[in-house]
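All protein chains but one are shown in place.
In order of appearance the chains are A, B and C, and numbering begins at 1 in each one.
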């Protein structure tokens, strides 16, 4: 175990995979000597050189496109897209990449990781959480670590995965979160598996990335009120770990889903649709969604604070599921 | 009233708005002399000339971008994007356009319509239904007519709207559907209002575009079985007409949501999230989603048929909400 | 007709490819009114697609995808099956070989219908070759219409700064559906090469040897690690955008004048004039083409449709890490 930040864990995961697989390489804007935006590739250039850590011109579609083409040739590119706000520039490449394996009847594989930073936090810019778009692309996986350990383990799994993976990295976690991270190069955190990060009996809170922290804070406060909340960290947002989500909702009978993206069209709704269908009989209360309003992220810190759903909103949503007068017509 | 096809109704709506507002103009690939893909702009070039029906080079991002810039100057551009499959090329422009009014504290307006053809049908190509991405963009509206009347009325409303509107046009409706369409140039179908296209007591089927037809077919079959299904045609997918959806679910107590997009990340989940929260107390059964599997649209007609949810799948989903043994843990 | 340092057998192979393309086009076009024919543009296809290595990467223009796939080694019957969405196609009916060649042959096609991005994929394949120290190259082809997509700009810039072995080819047939060159393309595609730090040449796209010559120069440069090149092959779309196109947007006299410059007829004349082949030999090529293509098409037509086995709804994700 080594204690490191979320950012260090991401880089450590990439470095380990680069050491054991010569096909893994990194590309993106300012990933080389500069060390990547927010130090997202720090140290990789020094260790692996310009041949495997490649600075790119500002042309996001073609950076991801080039990575897709390289992946079709058997390489395992890791793209640093800088910010998730640039996802709109690469959607075409992702939808093509997601279709290749199926459309070619298995002949093509696209082992590709696209990393993207986002989220309201200290960086104060490029906050948009657009990951939900990618969940609506067949063949693409979407991963969102919430801890240093998962940052490393999921990164390693994403690099080993033979499919295009969008890995979203919340900037408030980057240098703020530390954790003990396994050193064994064979260890990974498998894609497609959620984690129950806090056990509870009365209500399930499903979250990912930064929202996991807030859900945990909320769960602590709720515990003092006598409400036992279970917190599920999705880790992989697509494809969803349906079993873990359903098992929890079957147990608790209540569901609150938290996400930082705007609610409309967000991946939170997938979780809700799953539960409203397949856990209906277990439900004792309305399913609540805690999400940002359908508004562009405002800039001033005070507005941002109102905009981003926090622990208090999660608490309120949970409490509301224990009020019986709800939602009568 | 004039009887016309869905495609003719779309064009008639544009032509009327062009006649009464000189700021309205059309741009896109092959919209001029050629008359647009699938005749989507037929006759407009002859009537309004090259100055207002403008052929564009193949550069979708910049076509929509130019429309955004023209809209900021007070014009009311109608972009023909050809196919919704090209949405991935213009997402950045849509997200910018959606933010402009809010971010400028009201100084900017972007009265823009982006039309896009899609859907499994006779055209047999460019089928992807990607509209759900746009629902996750703040400030953008998403509209999907299902009848000739709505095609005209919604098109006129979209052109008059001061916001960016994505209008998705299902190709199976294009030349196949006919209807009586009002001639009064002042008549519109307002955005943001769903329509109850069939009244029922036992179950609500929410659908849009081509799925409305299938839902109606299903409702007919179900009626013979003694199940009275109400069919809600969303017409505007974002922002959602929450009141109409909720009123119907409160009445019927059952909900099936049908969409042609892949289920994961689709706008169908917004409807489900709404009902699972605010109509929970009225629900008598699990909410069912009838959607395409999370798979790229397959090409062969036989595979396509299995892929696209049809009336039979909607019927089965409805029936399943009347089975009591459902979804127990 | 230019005559570069090409051996006679290469000339015959080029001719054969053109004839195959024309024959395939006619037979398939009769079957499918939405077929995007290559008639009149075969010299570009043959000159560009002939003679690549199996390990070279090719992102062909969508128009001419089957002949590109055939030139790369794909089987004609399976290609037809792929166009007909049969079970026996390379993609088991899930996708279409008319716009997407089988990746088994290092072909890159359209996985959705968007023109432009495949040029980036080809550039990335060349990046892979560079990282691996291979002298395999990538050929990326686009139309005059497609040349307006920002992807082309980005890919040329990236290939040039990274000195990647890419040959960019614009198959300029002077129309994009109904949009003529003048309102689609500003300046000149070939002239853009210089702006992106690479040689940019315009060649007569109806002269197969001129195209082949330009390709050989560009390929040599690419294999030598000297970087990308841009070739604009000027030709004309004598056919409609697709087979049943009404074509009421253009002057039929111009079409006729280009028909009279038919690249296959011209090359046939050249081959006989130069004594490279006799009329009988050329006839034999044509007969073989007709025979093979008819047989392949008939076989593909008779092949079974895909069934539940081919659906593969659970195979969207590649199953396991290969590492």
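In this section, a residue touches a chain if its C-beta (ideal position, glycine included) is under 8 Å from a C-beta of that chain, and two chains touch if they have at least 3 such contacts.
Predicted model, so just to flag it, every value in this text is computed and none were measured.
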Left-out chain, listing which of the shown chains it touches: A, B, C
Absent-chain contact - pick from B:65, B:125, B:176 or B:310: B:65
Option from A:13, A:69 or A:88 whose C-beta touches the chain left out: A:88
Omitted-chain contact residue, chosen from B:30, B:80, B:161 or B:270: B:161
Residue touching the undisplayed chain, where the options are A:80, A:277, A:294 or A:315: A:294
Selected residue (touches chain absent from view) among B:13, B:121 or B:139: B:139
Sites on subunit C contacted by the missing partner chain, in the whole complex: 148-154, 156-161, 182-189, 191-198, 200
Subunit B residues touching the omitted chain (full complex): 21, 25, 51-52, 54, 56-57, 59, 61-77, 92-93, 95-111, 138-139, 141, 160-163, 239
Hidden partner interface residues of subunit A, rising order: 29-30, 32-34, 55, 57-62, 83, 85-86, 88-89, 124-126, 128, 293-296, 298-303, 306
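Keep in mind that, in the parts below, only the chains that are shown with their structure count from here on.
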Pair sharing more residue contacts (C-beta pairs) when B-C is set against A-C: A-C
Mean-CA-position distance for subunit C and subunit B (Å): 37
Interface hub residues of subunit C, defined as touching at least two other chains: 91, 94-95, 111-112, 114, 116, 150, 310, 316
Junction residues of subunit B - those touching two or more other chains: 86, 88-89, 128, 294-296
